[in-house]
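Missing here: one protein chain of the complex. Every other protein chain is in place.
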Amino acid sequence: MAPSPIRYVTKVDLNKPGDAQPQVHNRWHPDVPFTEAIKPGETVKIECLDWTGNQICNSDTSDDLKNVDLSRIHYLSGPFNIETAEPGDVLMVEIKDVQPLERQPWGYCGIFHKSNGGIHATSRHIPHVKFSGLIHPGIMGTAPSEKVLTEWNKREKSIKEEIQHLHDTSVANLPEVVNAHGGSAEGSLKEKIAKEGSRTIPGRPENGGNCDIKNLSRGSKCYFPVYVKGAKFSIGDLHFSQGDGEISFCGAIEMAGVITIQAKVIKDGMKLLNLKSPIFLPGDVQNHYSPSRYLTFEGFSVDETGEQKFLDATVAYRQACIRAIEYLRRFGYNDYQIYLLLSSAPIEGHIAGVVDVPNACTTLGLPMDIFDFDISPEKKDLKKDMGNCAFVSNYDHPVCYEFNEGLLNSFNINS
Amino acid sequence: MAPSPIRYVTKVDLNKPGDAQPQVHNRWHPDVPFTEAIKPGETVKIECLDWTGNQICNSDTSDDLKNVDLSRIHYLSGPFNIETAEPGDVLMVEIKDVQPLERQPWGYCGIFHKSNGGIHATSRHIPHVKFSGLIHPGIMGTAPSEKVLTEWNKREKSIKEEIQHLHDTSVANLPEVVNAHGGSAEGSLKEKIAKEGSRTIPGRPENGGNCDIKNLSRGSKCYFPVYVKGAKFSIGDLHFSQGDGEISFCGAIEMAGVITIQAKVIKDGMKLLNLKSPIFLPGDVQNHYSPSRYLTFEGFSVDETGEQKFLDATVAYRQACIRAIEYLRRFGYNDYQIYLLLSSAPIEGHIAGVVDVPNACTTLGLPMDIFDFDISPEKKDLKKDMGNCAFVSNYDHPVCYEFNEGLLNSFNINS
Amino acid sequence: MAPSPIRYVTKVDLNKPGDAQPQVHNRWHPDVPFTEAIKPGETVKIECLDWTGNQICNSDTSDDLKNVDLSRIHYLSGPFNIETAEPGDVLMVEIKDVQPLERQPWGYCGIFHKSNGGIHATSRHIPHVKFSGLIHPGIMGTAPSEKVLTEWNKREKSIKEEIQHLHDTSVANLPEVVNAHGGSAEGSLKEKIAKEGSRTIPGRPENGGNCDIKNLSRGSKCYFPVYVKGAKFSIGDLHFSQGDGEISFCGAIEMAGVITIQAKVIKDGMKLLNLKSPIFLPGDVQNHYSPSRYLTFEGFSVDETGEQKFLDATVAYRQACIRAIEYLRRFGYNDYQIYLLLSSAPIEGHIAGVVDVPNACTTLGLPMDIFDFDISPEKKDLKKDMGNCAFVSNYDHPVCYEFNEGLLNSFNINS
Partner (left out) sequence: MAPSPIRYVTKVDLNKPGDAQPQVHNRWHPDVPFTEAIKPGETVKIECLDWTGNQICNSDTSDDLKNVDLSRIHYLSGPFNIETAEPGDVLMVEIKDVQPLERQPWGYCGIFHKSNGGIHATSRHIPHVKFSGLIHPGIMGTAPSEKVLTEWNKREKSIKEEIQHLHDTSVANLPEVVNAHGGSAEGSLKEKIAKEGSRTIPGRPENGGNCDIKNLSRGSKCYFPVYVKGAKFSIGDLHFSQGDGEISFCGAIEMAGVITIQAKVIKDGMKLLNLKSPIFLPGDVQNHYSPSRYLTFEGFSVDETGEQKFLDATVAYRQACIRAIEYLRRFGYNDYQIYLLLSSAPIEGHIAGVVDVPNACTTLGLPMDIFDFDISPEKKDLKKDMGNCAFVSNYDHPVCYEFNEGLLNSFNINS
């Protein structure tokens, strides 16, 4: 009596927009209706849309990117009813496998313009680079309780009020009725979710969410606090590969795909483990480079204008990225190519020291083994023809340090 | 004709204060006199004081810690004249070996009080933990040119003026005549160095300095910009082991020791490599744990009072540290023990995502293999008697989240 | 213009015997007709049968195993015409991916009886063990030229004549007309292949073949000598996982599956690389355990009767296996369970020393992280109920050291 093939609890349609598919949703809210139930111990497969819900296609025009509607993103499969889970429990999700969809064997990575417009670039290649993708979901999480949801909306509103006037781009995305997708909810429930539901854009300490942790691949075990009956676990935003920091915003090789998981409930686990935020154990199958093969760039909290910042690890990491960009220019790559490379390759971003005032020190480790030529510092300058990312006419980027300028690059998976 | 034993270019005296030893210094300044010359290609040994210049002893009283004079720290061996090095070159330093001193086989780790006083604690152990130290220097760097020095002092003064009033502790340490140690400089030169010399406390983008990068151990190759003739390379502040972030300020197992290096000069290297900050290749011999054995804590930029911060990786990493502290309490460790453990064990601090507003997400990976019992989440609570760090009477720490409260813990090396 | 899904160059039928499928074959011979052509640089998918050509099913009876016909095994997909490949070239095959078939998500491992009969055992589990499979093909190779084929048959005949009388089981399998499968060959060509074709059972230095190298997974690049026009590359015998040595004969988790490859031709490569046997570079995504987590057993060339053998690494490795079996009994596993475990888990078999007469020394490293309890030597004996492999009535195994007694164990993939 052979086992049946593994049960699919979600299938997605690659030809319809995300918000036309009731088995996905794009808001965190305790009332998003369950899609399927999953028994503890059962192994299931879940298909996921790419983060834009089919808005990007693998093409040589860039209208898709130019026209991406950023209010219609991060569609998650679920929420699933994990049987027996109660508030206060811990939900353990083991990732058995993550794969691209055979019917869509490609992904993409892009650099987005601040204002999300006017950009028309596309490129096929970053030449001379190859690595195995460590496929992982960018977003996983349990649903918030009403209390947690209220707290989220309050604190994000508060930072918006305090500092939005100092920034050009949005510092936080508050609940928004337009293009809210509450899964299969209808009528007044749909309206309530749209009005109150927290956005799926940021990760949050209480449930994880959009953490973009590149190591959560095959074999990983993740432990989530449970706030509502059945846990209401959701998952999506698959990445074929990503570097630490997801630095180009759309900072990974994004794709649709299928993930195989098994769930388990630890009763009263939040108290037992003293758990306030998700924790995890990565899998034992990972990209595996020697420490001696990471060319490592130091970055300090003195920003690109020379201004001293105070123990700011975010600024310091940006500096490490810029140092890497400057270094790789030696070989003929342009800044866009490098930026995409750092976003999507398995680079390691470490916090080195955050105590010696006023400088935080971080490091960016670039695995030299992903290049098919020797990039180590002792090699003489070997400038190559690296092609280019095609730019639209009349578009001029002197140096792309802002980390959210836009262009699109396509990666083919398995080729 | 056997090779002679490797030449020592610096020996230190463990019974005299650092400022009584002319072969070390504690200011960055282009005019600190050379100690010894080193030929490119030559392998040499350099003894280094611990970071306090012999102020801490391995004792059961804590007067040494209570009385540490923080104006007399970070004594560096050198500066060395690397023959042939000229401004614009790159100095490559390969670390052949780092060892404790046979005549002083111990190190220490402490948590310092903000005001550096009133603390009398000491402890021998964090029980049930063992790991191999990855010995490395906390500080390495080339001397600044006058121009670089001026820039440092200006920008650190500027942040001091801007934000010091918002902080209880010093946000930057400006040049200070008291206890300045200019090596063998005398008279007016000594005074000039004391008046102008930048402090050795922070790392800086131009020359590295106090980077506290835990991976710079045996086999590492580091590339430094050269700003003055002879490079004036200095080194010190050896650590037996450290976790990413050096989170407890004195956040490593500090020790005196001896480092074996070989230097090489890449002519015109700053331009060739487009090098503005040090870069390095770690060695190939390192602590080596499976990715699946890192229990990993997620930290987000919502601070411990619940306040939302904007993409702040420093706050996020502090939250990951706090999550780890909360978790490890299950086993009977107190917060001080855990804090010291995270500072000195080979923990991995990663930047996961810094683009999804408003939350930065970081991770702290704790290698489970350093414990002699199973700390994984699926094990039932096994509270053990973990002893304690001895506190002085009348000293009460409810919860130690500030990350700069003080107590002292001694580690014996090799035992 | 999106890329099409990757082209399948072979599909297999899971409901028909291997020899009824002309796109596979089970003899090495220069004249087996090509199935499909593959262009250098093209990425293709190849489905493969399990090694028995659908003889084993995932059942609770063991008639399938009892009745396995060992003359009908090792069906290989191909041979493929790699365009432009000529004798003297080197064929590089890069493995892009290896997966189980979604329509058959299970594999199996067995211990075979010497005489391949009388055994009726089956088991579902080796409890408390879990690991990620490193999926790989057991067999890959290029076709022999007539000259190479003649050499193979001659030298294997010669050892058969010399030493067969000293052994109970076959020491070499010579060409055999019965159940020879020459792919799509018909008539006299089919007869010629059946008569002359070398068996697919052993690996051979000239073309690799059945090497059972557990590391040839995703990302591996393999370099094969080319002996005939078009290379006639064949592949099959997929394993979900295997330990070094494939020690139980059917010593892996065997399965049907699909492999994605890309081929490349290095003109005149045999001379350029001085290549007589295949070489390879493994992929960078692998099971990754700390060296400190391998419990390692030493084995010497003194056999289980106490007889001294001379620098015999095969005997020494068998002793290391027996030491591991004896050790693991502490926990309640029986010898069959352990034997299957060692065959299918990612154990490391090393040659330590083969020069200090008269003993060869080998080691077997067992990754402790695959167990969900602590098997290290310092833990007290924790005997558990480990269930059993079901034996048929009247079957009695005192101790199973022969390494080719038979029973069957099923593993479910992804569960």
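Lettered A, B and C in written order, each chain numbered from 1.
Rule of thumb we're sticking to: a residue touches a chain if its C-beta (ideal position, glycine included) is under 8 Å from a C-beta of that chain, and two chains touch if they have at least 3 such contacts.
Treat the numbers as computed from the prediction; the structure is a model and nothing was measured.
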| item | value |
| --- | --- |
| Of A:42, A:86 or A:369, the one touching the omitted chain in the full complex | A:369 |
| Chain not shown: contacting residue from C:146, C:168, C:186 or C:326 | C:326 |
| Of C:20, C:163 or C:177, the residue in touch with the unshown chain | C:163 |
| Residue among C:14, C:37, C:177 or C:272 that touches the chain left out of view | C:272 |
| Where the unshown chain meets subunit C, residue by residue | 90, 92, 151, 155-156, 158-159, 163, 169-173, 201-205, 208, 210-215, 219, 223, 244-249, 251, 266, 269, 272-284, 286, 290-300, 302, 306-314, 317, 319, 323, 326-327, 329-330, 348-363, 376-378, 380-381, 403-404 |
| Absent-chain interface as seen on subunit A, which is shown | 288-293, 369, 372, 374, 378 |
| Footprint left on subunit B by the chain that the document does not show | 1-3, 5-6, 43, 57-60, 96-97, 99, 102-106, 131-132, 134, 218-219, 260, 262, 283-289, 369, 412, 414-415 |
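One rule holds for everything that comes next: only the chains that are shown with their structure count from here on.
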| item | value |
| --- | --- |
| Subunit A and subunit C: spacing of chain centres that average the CA atoms, whole Å | 38 |
| Multi-partner residues of subunit A (each touching 2 or more other chains) | 219, 283-284, 286 |
